[in-house]
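A single protein chain has been removed from this complex, and every other one stays in its place.
This part shows chain A:
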Amino acid sequence: MSSRRSSRSRQSSGSSRISDDQISDLVTRLQHLIPELRRRRSDKVSASTVLQETCNYIRNLHREVDDLSDRLSELLATTDDNSAEAAIIRSLLNY
C-alpha cells in the first residue's frame, strides 16, 4: 500500500473511483480545453481558477448556442428549399 500522504488527510474510501492523480490530470485537461487558459499553459494555474474559467466558458458556449439558434431560425424561415439543400451540402463538406 503506498504511504504517500498529502497534506489533506486522505479518506480510505472503497467507493472512491478517481485518484488524486487523475483529478490533477482532469484539471490539466480542462485547462487545455479552455481558450482563455490555453495561453497560460506555461504558468501554473490554480484548480479554482480552472473551475472558474470553465464556468465562464460554458456560459459563453450556451450563449453562442442561443445566438446561433436565433440566426438559424431566421435563415431557415426565409430560404427556399433549394438553396437550403445546397447550403446544407456545402456546410457538410466544409471542414
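Everything below uses one rule, namely that a residue touches a chain if its C-beta (ideal position, glycine included) is under 8 Å from a C-beta of that chain, and two chains touch if they have at least 3 such contacts; residues count from 1.
Note that in this section contacts and distances are computed from a predicted model.
S.K.: When one chain of this assembly is omitted, its UniProt record names it as which of these: "RalBP1-associated Eps domain-containing protein 2 isoform X1", "Putative glutamyl-tRNA(Gln) amidotransferase subunit B, mitochondrial", "IBH1-like N-terminal domain-containing protein" or "Large ribosomal subunit protein uL22m"?
M.R.: "IBH1-like N-terminal domain-containing protein"
S.K.: Contact with the hidden chain only, please: which chain A residues?
M.R.: Touch set of chain A with respect to the missing chain: 2, 8-11, 13, 15-19, 21-23, 25-27, 29-30, 33-34, 47-48, 51-52, 54-55, 57-59, 61-62, 64-66, 68-77, 79, 83-84, 86-88, 90-92, 94-95.
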